[in-house]
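The full complex has more chains than appear here; those shown keep their coordinates.
Chain nomenclature is as follows: A and B, assigned in order of appearance, with residue numbering initiated at 1 for each chain independently.
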Amino acid sequence: MKRVAIFPGSFDPFTNGHFDIVNKGLKLFDEVVIAIGHNTNKQRYFPVEDMIAKIGEAFNDNEHIKIVAYSELTVSLARKHNAKFLLRGLRNTTDFEYENSIAQVTKYLDNDLESVFLITSPQYAAINSTIIREVHRYGGKVDDLLPYKL
Amino acid sequence: MKRVAIFPGSFDPFTNGHFDIVNKGLKLFDEVVIAIGHNTNKQRYFPVEDMIAKIGEAFNDNEHIKIVAYSELTVSLARKHNAKFLLRGLRNTTDFEYENSIAQVTKYLDNDLESVFLITSPQYAAINSTIIREVHRYGGKVDDLLPYKL
């Protein structure tokens, strides 16, 4: 049976840190579904459609990668894709506590969905989407922090 | 002299984790005042009036429990109720640092008001109001996370 994992996030934008986790995840899973959660009430900085295109470019049409947008519970999305795993990256202890909460609630909503964690490589661990948006907004260079050209 | 404790929070909604802390608190205090802080500028997901009714239901009119709404400093509310203690639940280290700050400032505002902490039972520690609102918004089941029926 194919091992499918969902890699959920808002990816505003998708960073080198995310790229690192997905590439490591491909050793573990037969398919990784990168799932961009979007909420029509919440304004994004990088539009979902653009981000889907950029992520596709980064992975160069790798057939083990799917990229989707969704606005439902992650457990519902997982069922549609026959995914038994959630893939998540950990950068630091603040991440850990947040992820711990999400993992327990996911387990409560769907006992068959297992959360699997990989640790972000140290050179990417400081990068997060919020800081990248901030730097970009003020005209700073962010190209080396992203796995594609903006 | 009666030992009275304030249990302050926004309780949007009041969860099984909160319920657990109040029940443990009743071993320590003669009266626990559950105090729903609300700020007219800030939109709630569950209205204050509904939440007061639901919490009352959960405690089944226990005479050692009072439920109030307030929009003033917690130290002022404590004085009105002759409360010498603030009761707080700790779930994880992020909670701890936040609570540590609140406790020191409370002490500065009223040196006689002591903050008392109980640790949330592990099966409830992952639950928080933000996650419950998120699940409820997308139509997920939340009944087992709350001490009353919605």
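Everything that follows uses one rule, which is that a residue touches a chain if its C-beta (ideal position, glycine included) is under 8 Å from a C-beta of that chain, and two chains touch if they have at least 3 such contacts.
Worth saying up front: this structure is predicted, and the values here are computed from it rather than measured.
Peer 1: Because only 2 copies sit in place here, please give the count for the whole complex.
Peer 2: Here the complete homo-oligomer in the file comprises 6 chains.
Convention: only the chains that are shown with their structure count from here on.
Peer 1: Quick check: superposing chain A onto chain B on C-alpha atoms, how many degrees is the rotation, to the nearest 5?
Peer 2: 120
Peer 1: Averaging over Cα atoms per chain, report the distance between chain A and chain B in Å.
Peer 2: 34
Peer 1: Residues of chain B touching chain A in their complex?
Peer 2: Those residues of chain B that touch chain A are 92-94, 125-128, 131, 135, 138-141, 144-145.
Peer 1: If you look only at chain A, which of its residues touch chain B in the complex?
Peer 2: Contacts found on chain A: 72-73, 75-76, 93-94, 97, 100-105, 108-109.
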